[in-house]
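With one protein chain withheld, the remaining protein chains of the complex are depicted in position.
== chain A ==
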Amino acid sequence: MATVEYNRIGKSFGAVNIMRDVSFRIEEHQFVVLLGPSGCGKTTLLRMTAGLETVSEGDLMIGGKRVNDVHPRDRDIAMVFQNYALYPTMKVYDNIAFSLEVAKVQTDEIKRRVEAAAEVLNLTPYLQRYPKELSGGQRQRVAMGRAMVREPSVFLFDEPLSNLDAKLRAHMRTEIRQLHNRLKTTTIYVTHDQIEAMTMADKIVVMRAGKIEQIGSPDEVYDTPASKYVADFIGSAAINFMPGTVVTGEGQPAVDTPNGRIRVLPGAAVKPGQKVICGIRPTDAVVSDDGPIRTRALLVERMGHDVQLCTAAPAGQFLAIVDRSRPFAEGVEVRFDAAPEKVHVFDAETEMRL
């Protein structure tokens, strides 16, 4: 177990700078997810941590030691790759045992550790098979076994679930998290899937174009997104945005938007006349007969437990997820309201939270 610390990390490929001034700290036993769209630098940061890419600027510390110039094999880390990168010419047993063999561990000790890892990952019946004879989920587990067996101080995962189908992905998600709960190894997990981030992480690092946009617990990034970008990225049904101008009405600040006057929290750091963007999550929209947001239902999608309403509002499409007790029909008017504390307000210029 070790801490990992990024201190003003920068990365350039030739003259092209793709990352600058990235600083944060990962505590022992923490499960940290680097989240962002492709090209945001999250995989590069992970590969720098592994030592597969050089660090152009700043200090990378693992376990309190600067490792910028330490060879990957001496960093005491293990990595699971997106395409698993199993050794196709070796059986599962040898795949898992490889790192121990290279480290010249005693044969019976190797056997003991490989079998223990296989036991944990339910791979025991497959040890004598070749990777090509396994399913996607099993390959994924072999990749994890290979990382586990070394008992490293940091685990690195690079989008390990993106090659699996949706059901298996959900299953492996819980398995990885349970494994972490058991082993408590410091883990850095890269993904572009916000659901993975929300469900697995102790701490989420949202990245955008080589910079950190927000660091926080899943609840923090969901409830108080630091920017419009984070608000947009987190949450499975996309948040509704509407531009507007701040007004003071009835002693409480509100925002005049094409969708009507939306009340915001009295504490919000807004000035009358300021141009802002309001964000309301589909789950926070409440059907209310005198609500300010007047929409026309375009599509009623029944999702079992609740209903997703895709509606047309003056500011564009408005999405709401509401419970199914009320019947909705396409074409009818539906009015929505939102509690002031659920309305996210961002500066129109900087797109930062107010």
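In this section, a residue touches a chain if its C-beta (ideal position, glycine included) is under 8 Å from a C-beta of that chain, and two chains touch if they have at least 3 such contacts; residues count from 1.
The criterion applied here is as follows: contacts and distances are computed from a predicted model.
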Identify the UniProt protein name of the omitted chain, choosing among "Sulfur oxidation c-type cytochrome SoxX", "Maltose/maltodextrin transport system permease protein MalG", "methylated-DNA--[protein]-cysteine S-methyltransferase" or "Carbon-phosphorus lyase complex subunit PhnI". "Maltose/maltodextrin transport system permease protein MalG"
So one chain is hidden, and I want to know which residue out of A:150, A:169, A:228 or A:263 touches that hidden chain in the complete assembly. A:150
Out of A:1, A:18 or A:52, which is the one that touches the chain we can't see? A:52
Of A:68, A:99 or A:199, the one touching the omitted chain in the full complex: A:99
Quick one: which of A:55, A:77 or A:110 touches the chain that's been left out? A:77
Chain A residues touching the chain left out here are 50-52, 72-73, 77-79, 81-83, 85-89, 98-99, 102-103, 131-132, 146, 150
